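The other protein chains are all here in position, but one chain of the complex has been omitted.
What follows is subunit A.
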């Protein structure tokens, strides 16, 4: 059976990278006695699949992980038993059964939501003005480093799906993510030319279906 797990990653857990999370979950599942299915082949490994990677240092209230089990387990019980094996800062928000043939998280998730808390006082009027100006621009080129190490320029404007003060002066963003290219929240902040220190939290991951945003736990096909 397949389980989809939604969890939050807060506090200093934000400093664990993707590989560290993979190992942490594998070991927590083994400690919890969860019968995780193993891949076949030369170098068998537990069948775990994560949603889109989260940048090191960012907290999240909505991370996802799919796990395939070799034997059926009650999702509620899995939640309790697995939670007991996790360090503070990782909290399982829900565990739900998904169909065996449901598409992978990375194949369906294409939107990420972020919230920006300012750590210093900021002028909401100025912020509103900057946001309006940014959204009015036809193109927002940012500098990135390519895989080959060479600098390249990327237009992030089409990937900014929503940018509002909500609740003011906090910023709420909806940014494109996934295989079509991911926009990072710090790129948006940079484009707004705001130097104030901020705490950025991922608040949601979604699949776009027309004008609707579907949460991964609600996707079945």
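Simple rule for what comes next: a residue touches a chain if its C-beta (ideal position, glycine included) is under 8 Å from a C-beta of that chain, and two chains touch if they have at least 3 such contacts; residues count from 1.
To be clear about the criterion, contacts and distances are computed from a predicted model.
Taken from the listed names "O-acetylhomoserine aminocarboxypropyltransferase", "ABC transporter substrate-binding protein", "Radical SAM superfamily protein" or "Sulfite reductase subunit A", the protein name that UniProt assigns to the chain not shown is "Radical SAM superfamily protein". Of the listed positions A:29, A:183 or A:205, the one in contact with the omitted chain in the full complex is A:29.
Residue-wise, the contact with the chain that is not shown comes from A:87, picked out of A:87, A:158 or A:181.
Within the full complex, the residue among A:57, A:141 or A:158 touching the omitted chain is A:57. In the full complex, the hidden chain is touched by subunit A at residues 12, 15-17, 19-20, 23-24, 26-31, 36, 38, 42-46, 56-57, 85, 87-89.
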